[in-house]
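The complex appears here minus one protein chain, its other protein chains still in place.
As written, the chain order gives the labels A, B and C, with residue 1 at the start of each chain.
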Amino acid sequence: MRKFTSFFALVLLVCFAICVAAAKTSKPPIVIGAIFSITGDNAPLGVPERDTAVMLAKQLNAKGGIKGRPVKLEIYDDGGKPEQAVQACNKLLARKDVVAIIGPTLTGPSLAIAGMCNRAKMPLISCAASVKITQPVLPYVFKTAQTDSLAVERLIDYLKKHKISKVGFINDSNAFGASGREQWLVASKKAGIETIALESFNSGDTDMISQLTKIRSAKPQAIVCWGTNPGPAIVAKNMRALGMKQPLFMSHGVSNPEFIKLAGTAAEGVTFPSGKIIVAEAIPSSDPQKRVLMQYSADFKKTYGKPATHFGGHAWDAFQLVVSALEKVGPDRVKIRKAIEDTKGFVGIGGVFSFSPKDHAGLTKEAFVMVQVRNGKWTLAK
Amino acid sequence: MSVGLSVDLLAQVPQLVISGFTRGCIYAIVAVGFSIIYNSTQVINFAQGEFVMIGAVVAAVLLSKTSLLVAFPTAVAAGCLAGAVVALFVLLPLKRASVVSLIIITIGTSIMFRGLAQLLWGEAAIPAPPFTGVVVQGYVEDREFHFLGAYIRAQELWVMGVTALLVVGMHIFFRRTILGQAMRACAINQLGARIVGINVRRMIMASFVMAAGLGAVAGVVVSPVFYAKCNMGTALGLGGFCAAVLGGLGNFAGGVAAGIILGIVESLTGGLLWSDYKDAVAFVILLVILLLRPEGVLRRRAEA
Amino acid sequence: MSDVLVETRSVTRKFGGLVAVDQVDFQVRRGQTKALIGPNGAGKTTLLNLLSGLLPASSGDILIRGRSVVRCAAHEIAGLGLARTFQNVQLFENMTVKENVMVGCHPWSRQGIASGALRWIGHWREEKLIEEEAERQLDFVGLSDLADFPAHSLPFGKQRMLEIARALASRPQVLLLDEPASGLSTRETSELASLLRQISARGITILLVDHDMQFVMDISDEVVVLDQGKKIAEGTPDEVQSNPRVIAAYLGVEAK
Partner (left out) sequence: MKDSERRGTHTEKAIPVRKKNLQLLNILPFAVFLACYAFAPRVVNDAQLTTIIYIGIYALLAVGLNLLMGYAGQVSLGHAAFFGVGAYTSGILTAKPIANEVIPGVSAGVGVISAVAALLLLTKPSGWKLAVGISLLVALGWLHNLPNLIPVLCAACAVAVMGIFGLMAKLQWMRTCLSGVVLTLVANLSKWFLKGTLERGSASPWTGLLVGVFLTAVISYLIGSQVLRLKGHYLAMATLAFGIIVEIVFRQWTSVTGGSSDGIFNIPSIQFFSYIPGFLRRLYEAAAGGSVDLRTQYYYLVWAFVFIAIVLAVNIVRSRVGRAFRAVHSSEQAAASLGVDTARYKVQVFVLSACMASVAGTLHAHNAGIGYIHPSEFGFIVSVELVVMVVLGGMASVWGSLFGAAAIQTLKDRLLDLEKTNPEFWGLKLQGLDPIVFGAVLIVVMIVLPQGLVRGFSDGVALLWRSARRSGRQQGVN
């Protein structure tokens, strides 16, 4: 009987192999691959990115596509898992008609596939934040998300301006928060800001009282919380509950309307560096980004009935970069890469991008503005 | 690290104890749920934490639309329904299933519940208004009290109150009502119970529904304190299991005490020592208890 | 070497408040067939479990081949040449009949995991010995033509035989049999009796527990009677049968 078993195991195995081989799809016109974290802990980041990309593709095709050829998006969900991103990336790499890949949403999956894309000469425009994606520069790997370090620097400028030198830092232990913590520790040291308490919480944690209590006892002048929802909202609420009056600073991880919904009145006064998208109206019209921001903001609101977020903006930038390269050089991966690298002064949602062979991130800290919550609304902080 | 414990830090203890107490209450209720099911079926139901999640999520979704009076019973009913579904899946193969397969089946159910909840309600955290709150700028805000240098929210009092009520209720149920005594009989000796005419299958079903209902109640009261999230169940379930083992599986009072202690210890560890490894505390305690006193934990079973 | 193979010295086992085995002393000598009898709950199976190391004794001493084994694990006791069967047959149901007996060869075989995984020469040599021994024992109990069937597919009587073959494969000096005749038909019981005589004739000492008086009296040289954990009598079958205490405690109730 055991021999039967082993024999049939193999028969089934072969059947499966045939199934894998049999599934093939037809060829669409110009295909752009995309990998986002549509499910998992980081879905609040990935979903707006997906929505933005879908919306832009639809708009583009309505206008007649690129030189008459429509664009088709192949969007995979990596669930925030590097391995799943690798699988998705491989599927895209195996197709001859994919001209570039936008995404993944997160640093881990981006790092996991960066080497692969580079080797396969497939332009990859990541929507993740970590510096490590583009440092050292891989010829085919770009990113549009503002690097954490820029956000940190922007925040530190602000702190210095307000003469805050003793800070309690708390971060989400997910990828976003851990990366922020790393950047914070480097940059704050350089700027002479002392981190007198350093704590973390888990994405699944339901209250942060113990961490905040510990921070409170260190008596910082301000508290910086680096994470994505719902953690920061809980931090804000718990701080309120604990009667902590220090100013609360956060990261661009909370620059979505969900944060205000979750934190309620506790969100009042929270200040953070953010892409300009959420304060598009308040941006002075002299700003080169103003027009693009207003346009995207209005389009997104119209299509999905919810305000645009700055994560969606990363996908906007990535998509438009690829499209503008396509318009210039046509569907050729090598030329697209070159075209993106040569892009200068590209006005996007995340900022004004200028790439070079040495800089594949293309942004400066001017991409960030400091935003403050007042009366349940985003406003520019002074 | 402990060298750095300052007087300031120690002054935070009341606050930590209170917030740990709230979490501990949930562990306690989950632990009681584990014990109820364990007593009647000798099964560790890995899906126990998911009942809390179902209660919390359903309540949070409904609370934004309707009043508490509608949301509370609906959420508890949803939890009970989930309990009945698990019972059916565990009951069906119960006769010849080994411990391993029971573990796997309940893990399967747990994963499935989480997946379904994610599909239905999404991944994002869902805020729920507190039971008794004040409306400030369009948001329902919780009342806060000052107590021994610590802040305590009204909702936390709700959690503690409801826990106390449930524990007392359970005690009375198992001592004073016929159904409760029948369930205890099943726990002590299934064959004997069958002989005196107790429908064991029905009792098992009842215990699952009850454990699930308890979990769902916990979920409802806690959803305004924590946010309701589809992945909240695993951590609460595992914490509850630790409490159940610490208190002695099948022992309600022990489970409740252990749950509260565990909640407080976690909170103190996070607050005074290392918040990075706070989540590992429950598991380290569990491992140590299992390893140091396996015979102590197991003896009850050997003699039963 | 001493003539006494198994000896207990006031061995006691308590379960909570219940004293299952109470200060029992007895000896089993080489070559003997000895029976432990007693009414239900007399502590016979508990005593066997104590002897084979499956339960630790609460107090007292157990000597096997002159060595104290109260602190030994079951497998060490088996290594001293003591094999047993179980009241409710405990076969390895996930294996074939032959593999069951091959497990029995464990105490005298030596090849470790590396040898098995890499198939060293020692493995083949020993595997052959094990297989031969298994076939010999299966042949002895008359199961050789069922060797390749899954153990759980055997009828109950044959499962008992298989368990005995498995125990014999360990080349024991003492064989403990826990109710070997329970659940067997009359014919099977008489077959079992003749089998046990053959085993005894091979020089293997047998200690058995059973309820079937005729069977017990038929094959044993000496009988120990337990009642409520205490030894109340010991002697040849005839002596025991005529012992008034035994009749009062046991035979008086159940004798036909």
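By our rule, a residue touches a chain if its C-beta (ideal position, glycine included) is under 8 Å from a C-beta of that chain, and two chains touch if they have at least 3 such contacts.
Predicted model, so just to flag it, every value in this text is computed and none were measured.
Counting contacts over the entire complex, the absent chain touches A, B, C. Only one of the listed residues, B:13, B:87, B:105 or B:261, touches the absent chain: B:105. The chain not shown here is touched by just one of C:154, C:232 or C:249, and that residue is C:154. Summary of contacts with the chain left out: across C:8, C:46 or C:96, the touching residue is C:96. Within the entire complex, the positions of subunit B that touch the omitted partner chain are 44, 89, 92-93, 97, 99-101, 103-105, 107-116, 118-120, 123, 234, 238, 241, 245, 276-277, 279-280, 283-284, 286-287, 290-292, 294, 297-298.
In the full complex, the hidden chain is touched by subunit C at residues 52-54, 73-75, 78-79, 83-84, 86, 90-96, 99, 102-107, 109, 111-113, 115-119, 123, 126-127, 130, 141-143, 145-146, 148-150, 153-155, 158, 161, 166-167, 170, 191. In the full complex, subunit A touches the hidden chain at residues 1-10, 12-14, 16-17, 19-21, 23, 38-40, 74-77, 79-84, 86-88, 90-91, 93-94, 107-108, 111-116, 119, 130, 132, 173-179, 181-182, 200.
FYI, only the chains that are shown with their structure count from here on.
If you sketch which chains touch which, the pattern fits none of the simple shapes: not an open path, not a single ring, not a star, and not all-to-all. Centrality annotation: B (chain centre taken as mean Cα position, compared with the mean over all protein Cα atoms). One finds 48 Å separating the Cα centroids of subunit B and subunit C.
Subunit A and subunit C have Cα centroids separated by 71 Å. Subunit A contributes residues 39-41, 43-44, 173, 199-202, 204-207, 209-211, 213-214, 216-219, 229-230, 233-234, 241-243, 258, 261-262, 264-265, 375-376 to its touches with subunit B in the complex.
Residues 6, 8-9, 11-12, 15-16, 19-20, 22-23, 118, 122-125, 127, 136-142, 144, 151, 153, 222, 225-227, 229, 231-232, 234-235, 266-272, 275-276, 278-279 of subunit B are the ones touching subunit A in the complex.
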